[in-house]
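Only one protein chain is missing from this complex, and each of the others stays in its spot.
Note that the chains take the letters A and B in the order they are written out, and that residue 1 is the start of every chain.
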Amino acid sequence: MKFTTLKALGTSAAISLMAASSVWAAECIAPANPGGGWDFTCRQIGKILYDIGQVDAPVQVTNMAGAGGGLAYSTVVAERNTDPELIVAASSATTTRLAQKAYGDATADQVRFVGAIGADPGVIVVAADSPFQSLSDMVEAIKADPSSVAFAGGSAAGGFDHMKPLQVLKAAGFDDITSVKYIGVDGGADAITQTVGGFTQAMTGDMSEIVGFIKSGEVRALAVLTEERVPGFEDIPTAKEQGFDVVAVNWRGLYVPGGISDEDFQKWADRLQAVADSAEWKQAMADNGLAPFTKVGGDFQSWIDGVVAQTEELSREIGVIQ
Amino acid sequence: MDIFANLALGFSVALSPWTLTLAVIGCFLGTIIGALPGLGPSNGVAILIPITFTLGLDATAALVLLTSVYYGAMYGGRISSILLNIPGDEPAMMTTLDGYPMAKQGRAGEALVISGVASFVGALLATIALALVAPYLARIAYKFGPAEYFALYVLAFATLGGMASRNQAKAGLAALIGLAIATIGLDNNAGFDRFTGGNLHLSDGVDFLVAIVGLFAVAEVFFFIETHGRDSAVGVKLERVVVPWAEMWSTRWTMLRSSAVGFIAGVLPGAGASLGSFLTYMMEKGIAGEKGGFGTGVAKGVAAPEAGNNAAAGGALVPMLTLGVPGSGTTAVLLAVLMTLNITPGPTLFADRPEVVWGLIASLLIANFVLLLMNVPLVRVFVKVLMVPPALLLPGVTMISFVGIYSLSGSYFDLVLMILFGVMGYAFRKMDIPTVPVILGILLGYQMENNLRHAMTLSGGEWTYLFSSPIAIGLWLFAVAGFVAPIFLRGMLRRPQVAEADKVID
């Protein structure tokens, strides 16, 4: 069969390309298709773990897309609950969805969150020619007429990007948050084109999504939602210093199955800490617009619990959950 | 001129024995991956990402490899469309309509050569356009808001009337079924799931790959079981493969027009290659009229969608590079690759990293020529597929489809869904219900509803917003024309032999 011959040719070409990849040690599940943030987390952390000698063989990355991470979550809980060699990429989206019961009956305590080792700071952005010069300008405009400002963001309604401006408005004492317009488009760059095109008045997203547009001068960031100004972007004020006490960062990290032993959990925590301390990871963060944000081990779990509770409260208020 | 200096820079980066080797490997792998049903360009590029890591390729080398795979897969998709009536990837679905009838007539070689050259023309023109106008063209994306995108999707569905064989209601029904399937899953505007029955597997919606592989590949297996391989292209006595110069020359305007339309469809982030090949096919079918014999196995019927989808593949790089907005699944993966290579696409990319951009354009040009040289002689090899006994070929295709779909989520659920689509595809073809509109509905339905609702959100519920810009109004006018024209033409020509002719499709 000639078809097979052809494939065999391709096979041998490719086999020689990746000769060293047949033995896997640990497995990292990216709960999304290749190319997204979770895929990046798995591939980068997996690669660095191997490069710095924390694992003996390359980490195998498995993509398990479905239900915004819910499929991977339920699979881990149901089928891999005691697998000590399994890590799963996670981010703010994971906890947001858990808080909103978007993973069916799954709850956040069914797995163990190992840690976060980087974060994408939340930002609120307007087109360069927007009349809003500060976050207060925008908040005042919304207070006067809630329908006057429409936000575009990369997540679905009720998702993390939608929550960011609502948290700011809550902090400003504005309670009619359900009437604030939001459209969820395909990713941050798409949200920016809608805003630069004048279809929406503001964009809510992550720092990494806006870097190129900030440099080209097509958009202005009104605020970054971090404790301190972000290194490299010192001219963008935080929401906090403008009087809105909101911190919202999209952290990147891992969880492991809930049924593994404390020693195994500690082993992964140590490994993750080693990645966080490595020069390779610092480079990867700089390349991808991530800010340092390291919380590993027990601290992280209690921080997660707090975030989940807070998200749940806000979600109830905007009616995403009953 | 500036552009030549830039191109020289690009070629100085991209032209080395090492990168050329990578281009050849990439083109070859891409063509194979594209030809395998269930493994499309986005899988192909995604699969190769780890290889670029393992090899420690630098940015340019990685880009050369991955763009070769990308273009290669776009070429490869047509092969199984023509030979087996199974699109290798979703933009190639329109190529089945005339490609497979040609193969059944023993003209598989011609179909492959013409579509290969059409792919080359489309991709080449698109790459040149990319080099010339990308920074200016990026502005188009700023002009398309929810109302404009919604009008664009309406335009696509308005031309469906011409798609039907005999019964317009059946084409309409097929599209509506696709649109209904597209509403399954997370509702982006409300934040909860719809029509999933609580099943987590459905919460991301029905993947169009599952639908396309089921409707075409699995259904084809059922047909082979029924007929034991009679009435198919497999085993048809092949005429000697000669390059059909005259026939190819007759498609020159088709190729040029389709390249232009395909490129524009590619530039619009919400449209992409599938819509590009669909619109170009319908446009050429309309231009050729009832006498054109579209659907019976004509050269223009394979030239149009292939020029269209390859031009769209090039066009999709415009918003990806200049805005960081991926126009398709594949460009989304490419975007991710760029970002892991420390290249952030966006408005400043052309100024900040000229060596990357022009190296990419140069490597696209190289890949394109490699693919032409590779594809036309290889046609002889590919058509030999038809000499493989169906008892080996069809189970092979089925198993490849299963593994391809299984690799998406690693669950049996998508596989069962795919089998259901296979049963549906079999029944639909028996009943003379076209399946292409089902795919189109699934592909575009989600964005169509989303944009309609976004438009209503932004306007506060004011319907006139949908017609509030010149671009939107223009698209609506085209849509009305596309809907009405076939009805008028049909009335004027009093339904000639076209019904008989179209029947050959199924």
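In this section, a contact is a pair of C-beta atoms (placed from the backbone, for glycine too) under 8 Å apart; a residue touches a chain by one contact, two chains touch by 3 or more.
One rule holds for everything that comes next: contacts and distances are computed from a predicted model.
Colleague: For the chain not present in this complex, what protein name does its UniProt entry give, out of "NADH-quinone oxidoreductase subunit N", "Sulfurtransferase complex subunit TusB", "Tripartite tricarboxylate transporter TctB family protein" or "Twin-arginine translocation pathway signal protein"?
Modeller: Choosing among "NADH-quinone oxidoreductase subunit N", "Sulfurtransferase complex subunit TusB", "Tripartite tricarboxylate transporter TctB family protein" or "Twin-arginine translocation pathway signal protein", the correct UniProt name is "Tripartite tricarboxylate transporter TctB family protein".
Colleague: Among B:183, B:199 or B:468, single out the residue that touches the unshown chain.
Modeller: Of the candidates B:183, B:199 or B:468, B:183 is in touch with the missing chain.
Colleague: Using the touch definition up top, pick the residue from B:206, B:233, B:275 or B:400 that touches the left-out chain.
Modeller: Residue touching the absent chain, from the options given: B:400.
Colleague: May I ask which residue of A:164, A:181 or A:271 touches the chain that does not appear here?
Modeller: Touching the chain that is not displayed is residue A:181.
Colleague: Taking the full complex into account, what residues of subunit A touch the chain not shown?
Modeller: Touching the chain left out of view, subunit A contributes residues 4, 7-8, 10-11, 14-15, 18, 21-22, 27, 60, 62, 147, 157-158, 178-182, 318-319.
Colleague: What residue numbers in subunit B mark contact with the hidden partner chain?
Modeller: Contact residues on subunit B toward the absent chain are 33, 39, 47, 50-51, 166-167, 169-170, 172-173, 176-177, 179-180, 183, 187, 189-192, 194-195, 218, 221-222, 224-226, 228-229, 389-392, 394-396, 398-400, 402-403, 406-407, 410-412, 415-416, 419, 422-423, 426, 430-432, 449, 452-453, 456-457, 459-461.
Note that only the chains that are shown with their structure count from here on.
Colleague: Hey, how far is the Cα centre of subunit A from the one of subunit B, in Å?
Modeller: 31
Colleague: Mind pulling up the subunit A residues that touch subunit B in the complex?
Modeller: Against subunit B, the touching part of subunit A is residues 1-4, 6-7, 9-10, 13-14, 17-18, 20-21, 33-36, 39-40, 43-44, 47, 58, 61-68, 70-71, 74-75, 100, 102-104, 147, 150, 156-159, 162, 181-187, 189-190, 192-194, 196-200, 208-209, 211-213, 215-216, 218, 287-289, 320.
Colleague: What part of subunit B is in contact with subunit A in the complex they form?
Modeller: My answer: residues 25, 28-29, 32, 42, 46, 49-51, 53-55, 141-146, 186-192, 198, 200-201, 203-204, 269, 319, 323-326, 329, 332-333, 335-337, 339-340, 342, 344-349, 352, 381, 384-385, 387-388, 392-393, 396, 407-411, 450, 454, 457-458, 460.
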